[in-house]
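The complex is shown incomplete by one protein chain, all other protein chains being positioned as in the whole.
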Amino acid sequence: GLPSPAVAQDAANLPFPADDANAKAGGILKVAMQVQKIDDPATFSWTQASNQTRHMLEYLAMTGPDNVTRPMLAERWEASEDLKTWTFYLRKGVKWHNGDDFTAEDVKFNFERWTNPDLGSSNIGLSSVSAMVEDKDGKKSLIDGAIEIVDDHTIRFNLTKPVLSFPEDMYNYPTAIVHRGFKPPLDSSMNGTGAYTITENVVGDRCILKKVTEVGGQPFEYWGGTVFLDEIHYYNFDADNQLTAFAGQSVDAIYDFGVEQMELAKAIDGNIIAARTAQCLCCRMRVDAEPFTDERVRKAVTMAIDNAAIKPLVYPEGGDVGENHHVAPVHPDYQALAPLTRDVEGAKALLAEAGHPDGITLTIDVGNTDGPWHQTAAEAMRDQLKDAGITLNINVIPASKYWEIWTQTPFGATAWTHRPLGTMVMSLGYRTGVPWNESGFASPEFDAALDEAEATLDVEARKGLLAKAAQILQDASVMVMPIWRPVYCMASKSVNGYPAHPTQYHQFNKVWMS
Amino acid sequence: MAVTEIPSGPSVLDRLSKPKPVAVLVLLMWLPLMAYVMFGQAIGGEARAVLLPAIPATLILYVLGIRAFRESRVAVIGLTLVFFWLLMAVSAPYLPLMDPNKPIAPFTTPFTERNDLFFWLGTDFKGRDMLSRMIWGCQRVLVWGVTATMVAYVVGAMFGLISGYLAGWWDEIISFVANVLLSFPVMVLFIVILNYLGPSGFNIVVAVTFASAPAIMRIVRGLALDIKTRDYVYAAQTRGEHPLYIMIFELLPNVRGPIIVDACLRLGYTTVAITTLTFLGLGLQPPDPDWGLMIRESAKTAMLWKFSYMLLVPALAVSSLILGFNLMADGLREMSLRD
Amino acid sequence: MLKLILRRLVQMVLIMAVSSLLLFAIFDTPEFKKRLAVQELGGFAVSALTEESYKSWLAARGLDVPFYQRYANWVGNILSGDLGFSYEKNRPVAPLLADRLANTGILAFFVFALMIPLSLILGILAGMKEGSLQDRTISFVSVFTTSIPEIASAILLTIIFALGLGWLPVKSAMIGGFNFRELILPVLTLVIYDFGYVARMTRASMAEVMTSQYIRTAILKGLPYRRVVMRHALRNALIAPFTLIVLQLNWLLSGVVVVEVFFEYDGFGKLLLEAALFPDVEVVQACTLVAVAVAVLSQIISDIGYTFLNPRIRFA
C-alpha cells in the first residue's frame, strides 16, 4: 500500500477540503504575521516566509491539518519495495502564471537546485534529498542518474538508501516548486502555480497577495478548483502583538499566539483554532554527563514526575500528555505504550541506590526558545521533583544562548518542532552518533528497531515496530517529555474554513469571508 | 540668614538630624536593601533577615525628612511618596503577600476571589498576584535606579571638578568626550550599550552612567568654574594647597546644593529610563517582578478593557514614585530659593 | 558666529566618525555575528551549523573581513551617498530610513504644533504672576504630567480612549495607510510628557524676568501692564525656552522609541530599536548618524536662535 491514502475528498483528487456550499467569493483576508524576506524559497529558514509564498509557489505534496500527507502538484506517487526508488506522477493541466505548463523539467530543476551545495538550501538535509547526493572531492553533488525524467509528467528518483518520508519531505517549507527558469531573488522572477501571486512584499511591513485572474490576456485557470478570497494580506506583527492587533480588529486572523495569552483570546470575539501537533519540550538528560550517566538517576527523575499533572498546568486546553519518548499521538505511526505512573517512593529508592540517599541537586537549562511556557513547565517539574528529594534549579538563559549549548548541556529543555512522521524525529534525534542526538543516547537495539520501522511503508505495520523503539527509549529514561503542545491561532467569526495546521502552514484556498 | 541658635536641650530627633546620624541611617537603610536585591541569591536562605535593620531606619529617616522639609508642602508630599515605596521595598519580604512569582489563577480581575484566595489587584496573565508583584517590583527599580544615579554622580562630579578646576587640556578632552556622549540621543546610547553588554541591572548602571555623567559633569563643571573664582579658593591656593585638596574639600562641598536638587530630578529620569528599558526588553530580566517588566509582559495581554488593570497598576506605581522624586526636587529648589 | 557653526560641524563629523567606528567595533563581536545568524537561519539551524558552513555564511554576508576594513568600505559608501543595506528589512538603508524619518517627522510635527503653543502659553501665564493660584495650578499640572513616564501615559491614554471609550484605535500600525486617528494617541502621549517640562522652564524664565530690575523700571515708567508683559518681559523670557524647544528635537528622537514601539508606529525609533536588537549594523549606523546630526544641528539652530533673540550675545 501507499504511505498515505491517495484517495482525496473528491474526484479531482485535490488535497484541499471540499467546497463549502455557502461559500461566498470575494473579500480580503488580513493576517498578522511576521513578514520576512523571500528571496529564494529553497533557503527559507522560517515558516512565515513560506506562508507568504505558499499561495503562489506550491509543493509536490501537502500535509493537511490532520497530519496526513496528500499529493498536491503530484497526482500520486509510488515507491519500490525497498523504498529506494520513488516515482512521482505529476498533475496535468497545472499552469504557471506566465502561461507555461508545469512539467517534470520544473521538478528536476528544483531538485538540482536543492542539491547544489553552493545554494545552501536546507533541503539537502532532508532524508529524501540527501539520498540523491554523494560526496565528491569533499563536496556534495547530485549523483548522476538519481533523477530520471520518465515523461513530461512522470519523474523518478533513484536513492542510495531507503527513504520512508519522501512525500512528507515534499511539503517541508523550503521545498516549494519554482519555475524552471527561476533566478533569485523572487521579486524579479514572480512566477508560480498557485491561485495567488505576490504583488507587494515589504519586509517587516506587509506582504500582499492577489488572486491571479488572467495570464497573457487569457483567463487563468487554477488547477485546484475554486478559491474564494480576492486578496490575502500579511501584516507584520511580532509574535507578542498579534493577538492585540487582532483584538484591535486590525486583522482577521493571526499566525499564532502563546498559551499565556489564552485567557485574553477567550475574552476576544473570534474563533480560537487549535491544532494538535508533535511539537514538544524535550527535557533530556545527557547520558554521558554526570550525574546522568547513572541510569538510576535518570529513572528517578522520570519516575518522580507525573506528566499528566504537568500538562494541564502548562497547556490547559488541547495538547497531549507526553510519554517520555518522541512519538506523538498525532503521528500516523503512533501506538500507545503502557501508561506511565508516578512513583515517588520508587524514585527515592533508586536515588538512594545510586548513592544519593539525601537527594540530589540538578540544574536544568531553559532557554524559553519557544515561549515562556518552557519555564512554566520546568517550574512544575521542580515542584514535583521536590517530593522525591530532588532539588531542581532552573537556569533561565536567553534563547540564543540556549541554542549554543543545546547539544552539550547535561540537562536541558529543548523545543522540537513538528515532523509529520514519528520515524522522522526518532531517527534525527536518537540514532547513535547523529548530529542532533542531544542526549548522547546510543543503543544498537534501538537503532535496529528504528531501521526496521523505517523500512516499513505500511502504516499499521510500522506502528508496532516504532512502538518497540519508543519503548526502548522510554525505558532508558533519557528524557522527560511532559507535553505535546497544541498551537493556537485565531480568526474572526467572519472568516470561514480557516485551517489549523500543526506547523502553522497556511493554506487558504478554501477560506471565505462572510 | 539669621544666626540659628541651637536650642539648649536638643531632642532625640534634633540629635539624629545631624549629618553623621543621618548618614548612618541612610546606610542602614540602603546597604541591606542593596545587598538583598543585588546579592539576595548569593546570601541564600534567610536573605530577608538582612532587611531587618532597614525597616526602622527607613521610618526614622522619614520622620527626620518630614521635619526637615516641613516648610514646603510639595516636598513633604514628594517625600511621602518616595518613602512609601522605600518602606514597601524594605519590608516586602515581611508583608503577608503571596509569592510574586507563583502562578495561581490567571486573569483574575481585581477584588475577586478565586481558589479561595482574595486578589485585591487581581492577577496577571500567568496568574501571579498583582498586589504582591507591584510591591516587590519597587525593590529593583529603587535599588538599581538609585545605584545607577549615584555612580553617575560620582563619575560626573569627578570629571566635572577636574574639567572645571584644572581647565586647559583636561577640560578640552573631557568636554569633547562629554559632547560626543551628549550628542547621542539618550535612548540610542542606552540601546547600544545594553545591547552590547547584555541586559542586566549592573549593565543598567553602566548605561545610566554613560548617559547621565556627561550632563552631570557639565553642571559640576559650570559650578566649579564659578566657585573657583571665589576668594576662599584663592585663599586655599595662596597657602599652597594641592589641587586635589581644593577640588575635594573646597569645591565639592559647595556644589552640593544644586546637585542634590538635580539628583532628585535625575532619580526620576533614571526611574523612567529603567522602566522604559525594561519595557523595551533591554533592562531587567524576568522572572522577578519589576514595574517595567510587568508593563512589558502585560502589554501583550491586557488589550481589553477588562484586563487593563494589569497595565494600570504598574503604570500608576511607577508614576507615583517619579512624582515623588520630582516633587521633592521642586520642594528642595523652592526652599533653596527662599534662603 | 560662522566660525562657531563651522566648529560645531567639524565636531559633528568627528563625533560621527568616532561613534560609527565604535559601533562597528561593537557589532563586530562574535556574539553579535552569531545573533545575526540566528536571526537569519533560526537558532536550531545555526546550532547545527558546522564551523565551516558558519564561516561560509559569514563570508557570504561579508562579515569575515576585519571590522575596520568593513568600516572603511562603509565610509566610502557613505561618502558616495550609499547608506548601506539592511539585512533585516532586506532593502537599502537610505529609502528605508527616509521612510521612517518621514513618519517620525509627521509625529514630531504634530507634537510640536501642539506642545509649543500649549507650553509657552501656560508657562507665561504661570510665570507672569508667580505664586498666584493660576501659577500654582499650572505648575502642579506640569510637574504631575512630566512625572508620568511616556510608557505609563501611553497606557493610560490607551485604556481610557481606546479600550474604555473605544473612540480611538489601540495601535498605530497604519496598516490601512495613513490614518490621522491613529496618530492622536502617540502625539498626545508625547505632548503630555513634554509640555510640562517646557512649560516649567518657560515659567521659571518668565518668573525670573518678571522679578528683574528692568521690569521694575518698565512698570515704574508707567507703562500699561500689557505692554510690560508683551514688550518687555516676553522676548527676554522666551530666550531660554526657545533653545529648550529646539533641543526637544533631540529629545524627541529618544522619546519616540517607547511611543513608537508601544503603538507600533513605524518610525525612526522603532527602526532603531529593531535594528539594534537584530542586530542590523548598517541601519544602526545610519540611525546614529542621523541622531548625531539632529543633535548637533539642533544645537546649532538653538545657538543661532539664541544669538538672534539675545542682542547681548549678537553684538558681543
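By letter and in written order, the chains are A, B and C; residue numbering begins at 1 in each of them.
Keep in mind that, in the parts below, a residue touches a chain if its C-beta (ideal position, glycine included) is under 8 Å from a C-beta of that chain, and two chains touch if they have at least 3 such contacts.
Methods note: contacts and distances are computed from a predicted model.
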Subject >> Per UniProt record, name of the chain withheld from view ["Peptide/nickel transport system ATP-binding protein", "Inner-membrane translocator", "NADH-quinone oxidoreductase subunit K" or "Protocatechuate 4,5-dioxygenase subunit alpha"] >> reply: "Peptide/nickel transport system ATP-binding protein"
Subject >> Touching partners, among the displayed chains, of the absent chain >> reply: B, C
**OP:** For chain C, enumerate the residues touching the unshown chain of the complex.
**Re:** 3, 6-7, 10-11, 14, 130-131, 212-214, 216-224, 227, 231-232, 235-236, 239, 309-312, 315-316
**OP:** Tell me where the left-out chain touches chain B, residue by residue.
**Re:** 1-4, 71, 172, 176, 230-232, 234-235, 237-241, 249-250, 253-254, 256, 338
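By definition in this document, only the chains that are shown with their structure count from here on.
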Original post:
Linking chains that touch, what shape results: line, ring, star, complete or other?
Top reply: complete
Subject >> Interface with the most contact pairs, given as the two chains involved >> reply: B-C
Original post:
If every chain is reduced to the average of its C-alpha atoms, which one ends up farthest from chain C?
Top reply: A
Subject >> Between chain C and chain B, distance of the C-alpha-averaged centres to the nearest whole Å >> reply: 25
Subject >> Distance from the mean Cα position of chain C to that of chain A, given in whole angstrom >> reply: 44
**OP:** Can you tell me which residues of chain B touch two or more of the remaining chains?
**Re:** 299, 303-304
Subject >> Touching two or more other chains - residue numbers and ranges from chain A >> reply: 241, 244, 247-248
**OP:** Within their complex, state which residues of chain B touch chain A.
**Re:** 103, 106-107, 125-126, 285-287, 299-304, 306-307
**OP:** In the complex, go through chain B and note every residue touching chain C.
**Re:** 176, 179-180, 182-188, 191-192, 195-196, 268, 271-272, 275-276, 279-281, 292, 295, 299, 303-305, 308, 311-312, 315-316, 318-319, 322-323, 325-327, 330
Original post:
For chain A, which residues count as touching chain B in their complex?
Top reply: 240-241, 243-244, 247-248, 260-261, 263-264, 267-268, 313, 372, 375-376, 379, 396
